[in-house]
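Structure first, then comments.
Omission of a single protein chain aside, the complex is shown with its protein chains in their original locations.
Up next is chain A:
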């Protein structure tokens, strides 16, 4: 809607020049007003009370179909042409227009309300030297406003001062970019010094010069001139509308951009309008139909010309010509008359019905309890109601990892201490027991400081620790000391850890629960509660983590004065540095590590080393020198670390589970069975991604090979890709076979399709972001696509958001397949928008992905229900609908075509005009809607049982151009039957009392009754799923037909509206004739028999997967859902590396005095609001219903 608004804005204010630079003065309204900057009111609504009717009608008639029907109506007004009364077109058109208008109006009312609600929020504004409460819409550029904690930022502000030290403020930008972590903004010192002094602020007269409004969220350029001094401004000093102030008591800011100029508004409304492939097909078909219509009309017009010359000219005694009309003119007029009569091939109700069906299916998605996630009260939501059937045609899924496949929660799962493994449960026979929600948890209630959310199931570990096992205690002591976690204890005993990576948090929390509670730290000390005893360690050094070292260590002195180095890190790294005495323990631990890795856990090895004081003193000295050295500081430090971290004594290993969301492996397996290819695109590191690939069963040990592409040059990438391809498919041609074709409207669109190539066996491909950048370049992208499509599984890691979109577009472009992107974070937005269908996980990482998505739900596993059940059904229903709808209208129309040969091509209708009016709107509307809203071939559980049922959708098998041609031929046959059987039966026939029966009205009644009955029987044949509603609709519409017909042909109607209902008595006089009914019976049977016979033969000879499953459903009871077997034990030789997803640690900060001081001086930063809903509460700038572009049909 933003675009519309700006469109009108541009229309109205053309002379208004584009803003080149923004200049304003704080606290100087008159000055600022002279520039006519937009104030802070927003307007997302389109209409007001007066402009609604003209604007809305204008909008609606911009749609091709509506305009076409308007044109038809205009034709009907011309008496020479009018073959039908005006109401046959007017009634449906007015109905459609008014329904759309009502929908638009209600949408717009909602927008008005939401605008009003946002505009009327209150904020404190500094006016005339005092703070006043003002509505948001009254805020002007240059005003100084005061924000308080947890308030929404009113407009784009330049931060002046804040309550926090160093003029910092913390903002949450979830609505803007989807990231929930807090961001820090800092004011200039010169303005920050004003603090909250109203006088100083009121006297502030800085002049800001900055860039014009734009939509770049991450950039800002400008200058502040104050007292002759110029300060440069950047993004760090700007608070954007849409953010929320957190953990900051108050702050002051001056408004830079208001309302529509804010970056939030500039960013919204740019949603691209997505259309389904069925839509495209439908457009092409409708165009074909128009062509077909034109040729039919041409044939009939020529026929009319010939008739006029040969018959009409000599028939003038009885039927004089219109004044001045010769054969040519008459033929020309009859062309248009036939355009009117035959327009029913593309009835307006097609578009309306399609929309209704989609809406219905969207509601079913919204209503599905099996896609409702009770934990955070999130039902699935179909945010777009126009894409449903495409859900049944997905071929490629692009998935994000963090938050989508995984929960982004790390849990301490297993550990190996001194060669003994903990964390698994075994039953008496030694079988592994699967751990479920119900398994008894270890009770940590003895520990006051334990985290209640932590769960562990193996009691023996706790017993070991409490018994005082020194290795176990050392193990947890290490976990409690060796990390960079920040503790926060608001109340005594209520501990919060702020860890940089969730892995670390999980390990420290584990230690906390097992009795080694990390409580607080200062730059020099770490205080821990060890089994109820407070111990303060002196922290001598933190040897921080980095990518090369893949380990971190701390050196501490305990109260007894003993110096120890604690080290944790990647197993391979640690094992290289162990003391030879640990060899035996190492073997045992390696065994455990292999097991853990096999289960897809992230492992770490832990080791320690006692140090002696003298060595330590010297080392510290050298460390100090090295860290203050000007040259080669890094290298020197690394050397020092290397020196001290050796001859370590192994303690054991930890295994942290990157918790997958529930049911992810099963979902992936199901989707794979449905022949959907899943690509994981993640920003994570390669190791992590691979790890997840294994744990969710995408990568498997039994795969023939997993190729890793990680070259750093274009040549390298090319070579690796080619090698992989040659290995998989040695006989494949070097050059990809690209099939070029044309598609789309007018065949204007060129398509290139890379053919699928057959590969034996399963392969996997892992490619990292660096290589992907090369691979996505023009000359390599086809190579990438070929290789990737040969593999069962593709994982791209370290991928930027842009690359995600590029990968999606690559597949979209060259595979002509329907793609779906699923993600949860702001980094997935680009791919969600790029893919045919975007799905957002409405989870923890903010709302951005959901806001730009087409469907949203809370758990990845709902995807299988969305696709295999809802998608499949929607596709099936839509295809059945289209097939039936085209059939019903073609048949209806073709009868006119045949009749033309018997009525002198005069555009005489076969049916009563009222029947023509009501046929699509009343008699056949509901039954077909009933079918296409309720139909199911097999129910949801069978759909899950046989995911193969999904494949016909991917291959477009239910409705395609071929199906359309078949459908046309079928209706051609039916119309021939429907015309010529009554023709032959009625020819020269009379009633059983000798009176007329072959008159036009009786024939019309017979033809239309036959038609309607045949259409209903055909629908019965197409309906797989007969609910009460279907019965009601089908029998009801038949009954309604007879009731309405008898009423309209009754005496009363004729006497009241004499000229409108000339068919008086026809129904009574002809429907009581046995030969009329015999004809109806014969006609229906002849139309239906071939259909039944051919369907039966096809079921017998070449049953489709649907037929087979439906047969099976009939014969067998539904098999119980397969018991969830515990995942097969997998012993892997592959070892996960130090898989922390963080980069450089913040060891420096931990030991920095300044950081800690600051930390203490302000209110707690890491409070989590209890209600996740409160965080997710959107500010509602997005459209309530997406704006359809003008190309959309009604």
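Assume a contact is a pair of C-beta atoms (placed from the backbone, for glycine too) under 8 Å apart; a residue touches a chain by one contact, two chains touch by 3 or more; residues count from 1.
Basically, contacts and distances are computed from a predicted model.
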*Per UniProt, what's the omitted chain called: "WD repeat-containing protein 34", "Ribosome biogenesis protein NSA2 homolog", "Cell cycle control protein 50A" or "Globin domain-containing protein"?*
"Cell cycle control protein 50A"
*Pick from A:907, A:1011 or A:1034: which residue touches the chain that isn't shown?*
A:907
_Going by the contact rule already stated, which one of A:30, A:324, A:374 or A:561 would touch the omitted chain in the full complex?_
A:374
*Contact footprint on chain A, counting only the chain that is left out*: 79, 83, 110, 113-114, 117, 311, 314-315, 317-320, 322-323, 337, 363-364, 366-370, 372, 374-375, 377-379, 673, 873, 902-904, 906-908, 934, 936, 939-940, 946, 948, 981, 983-1004, 1024-1032, 1051, 1054-1055, 1058-1059, 1062, 1064-1065, 1068-1069, 1073-1075, 1078-1079, 1082, 1085-1086, 1089, 1092-1093, 1095-1097, 1099-1103, 1105, 1107-1114, 1170-1171, 1173-1174, 1177-1178, 1180, 1184
